[in-house]
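Inspection log for the structure reproduced underneath, given as structure tokens.
Here is chain A:
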Amino acid sequence: MNQTHILSWILFTPLIGAIVLLFVPRQLDNAQRVIGNVFGFLGLAVSLPLIWRFQIGTPGYQFRENYDWIPSIGAHYSLGIDGISFLLVMLTTILGAISILSSWSAIQNRKKEYYILFLLLQTGMLGVFMALDFFLFYLFWEVMLVPMYFLIGVWGSDRRLYAAIKFFLYTLAGSVLMLLAILALYYRAHEVAGAGAAYTFDIPTSLGAVPQFSTTLQRILFWGFFFAFAIKVPMFPFHTWLPDAHTEAPTAGSVILAGVLLKMGTYGFIRFSLPLLPTDAVARQHIINILMVLSVVGIIYGALVCLMQKDMKKLIAYSSVSHLGFCTLGIFALNPHGVSGSVIQQINHGISTGALFLIVGVLYERRHTRMISEYGGLSTPMPNFAAIYLIATLSSLGLPLLNGFIGEFTILSGVFQVSLRWTAWAVVGIVLGAAYLLWLYQRVMFGPVTNPMNEHLPDLNMREYATLVPLMLLAFWIGIYPKPLFRVLDVPVRQIVEQVNPGYYNSATAQRWGEKPPVAAANDAARTESDSTKALAASAPPAIIAASSEPIAVNTAEKR
Partner candidate 1 sequence: MTPQLVIFLVLAAIAIAGAVNVILQRHPIHSAISLISVMIALAGLFLLLESEFIAVVQIIVYAGAIMVLFVFVIMLLNAGAEERTNMSRMARYAGVPLAIFLLIELAYQIGAAALSMTPQPLAEDVTRRLSMLLFQDFVFPFELTSILILIAILGALVLAQRGESVPAKGGPKTIT
Partner candidate 2 sequence: MFPPRQDVLRLMPEIILSLSGILLMLIEPFLSGARRTLIVTLAALGSGLALVSTIYPATLPGTAFSGLLRIDGFSVFVHVVVEAVAFLVIIGSADYLDREKIQHGEYYALVLFATVGMCVMAGAAELMTAFVGLETSSISTYILAGYRRDVPRSNESAMKYFLLGSFATAFFLYGIALLYGATGTTQLARMTFPTTPGRERLLDLGLGLMLVGLAFKIAAAPFQLWTPDVYEGAPTPVTALMASGPKAAAFALLLRILATVGAAGTFWFWALWVSAALTMFVGNLAAIAQSNVKRMLAYSSISHAGYILVALAAAAASDQVELGVAAVLYYLAVYALMKLGAFIFVSQLGGESERHMEIDDFRGLAVRQPVAAACFALFLLSLLGLPVTSGFLGKFYIFNAALASRLIWLAVLLAINTVIAAFYYLRVIVVMYMRQPNQTWPPAPMPWAVTFVLSIAAAGTFYLGLFPGRVMALATQAALSLPGR
């Protein structure tokens, strides 16, 4: 494989920008802004060649770079992307450039530090999606905490300190556990590989050894990684940092937080947690059931909480909990529909929620309040804004022809293959989502202008168009013609599903996903069920049997 350095360029362009900014004198206020933006767009520009150089349909990782870094422990500077990380990298560079642009007038004090930290954050997030070495991965994973912490803490709104510390501590707690899990994996993988093998942090190699571990260890490792990702996503009981962080962060911070940072958690689930699922069917089903429950609870709980928010930003923050619940639900359906739908939904969430946060930012810059009650009837003074806001809302709630629909529909079809019950609950979430988003829109935009301060709000300016219009175009594109995305995801998702859920393809005669005969699926499910109930009956107390075999039972009944 020929060595290219394109990933390194993408990764380090923001870092170079940060270093350049370090040397710009503090007095040159405007220059700092300009340089920050230049490097923001440069970061996007260097990532564009990926689009035509990425080879769709090639299995494995592309654009690999691999250098020794700390030979004594086997850590490498190892980068590479597959279809999944490709999409997330593109999402990161696009949203990065847009959010840097959106900070142009929103950030008035300490611009230099702001842009430096933002660019560092970009590097950290890109690194997480590109790293193929656990050590490097962990490094980026942790490093991106610091700039985000400062962005919230320095440039956030009133309760920023509380939010920043909460964000930091939650995430740190998760990631330290992950570090232990990584090390355990590192040692065990070496033991499995035999005495002669070198210690390595290489992600594919380490994960490849997992099936040979004992079930107990697989379980421990899974949960070790789980907390880090679940906190980041965030899954239901671990979500409490998110509303605070999102609400208090500056607009651009919220966009990145919702658009990219949360995706690090779901990315982790796909890349690491799926291969770490115990090979033992009972243990696996047990875990899957827990995760499914948590996802569905997250979807519905997030949506219900949204309905009672008075603060626009908080509402959108909670809507993230709900939307990300769909993503995790799709991932743990363990079939191609679910996983690729989940990735697409992640991209969609980045676009729609990013746009919604930008929209709140637009209002906040004009009125310096986020309270819904302060607004009303804004469509009269700001018609163009109203149009864009409507598109963003519709895309977020999943209207056909817009991006949200594609993601949610694919996820639901994936989940449907596993269980009708979860699908039904998730659909409730969609309905609630439509309710809170439309209600928000109605309260803010429609009706007479109740507050005299809103009567003469200026409509969008050029810079705001420049941040919002590209996102709208992407939303339409994915909504109307999502085929390229599915093509990109096809091979990597299939690889993952083959590895994690081999039964899915074994029993299916057709190789292309989506053409799986229902009989085979039913057979699959029936087999899993009988296996698991047998094993469970031998070991577990009756309550657990009931709990863990229930969804499968429903599923088989449905198929028959």
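Criterion: a residue touches a chain if its C-beta (ideal position, glycine included) is under 8 Å from a C-beta of that chain, and two chains touch if they have at least 3 such contacts; residues count from 1.
Quick note on selection: all candidates are chains of the complex that A comes from, given by their letters.
None of the values given here were measured: they were computed from a predicted structure.
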Selected partner (touches chain A in the complex), from 1 or 2: 2
Contacting residues of chain A [partner candidate 2, same complex]: 26, 69-73, 110, 113, 138-143, 145-146, 149-150, 153-154, 160-161, 164-165, 168-169, 172-173, 176-177, 179-180, 183-184, 187
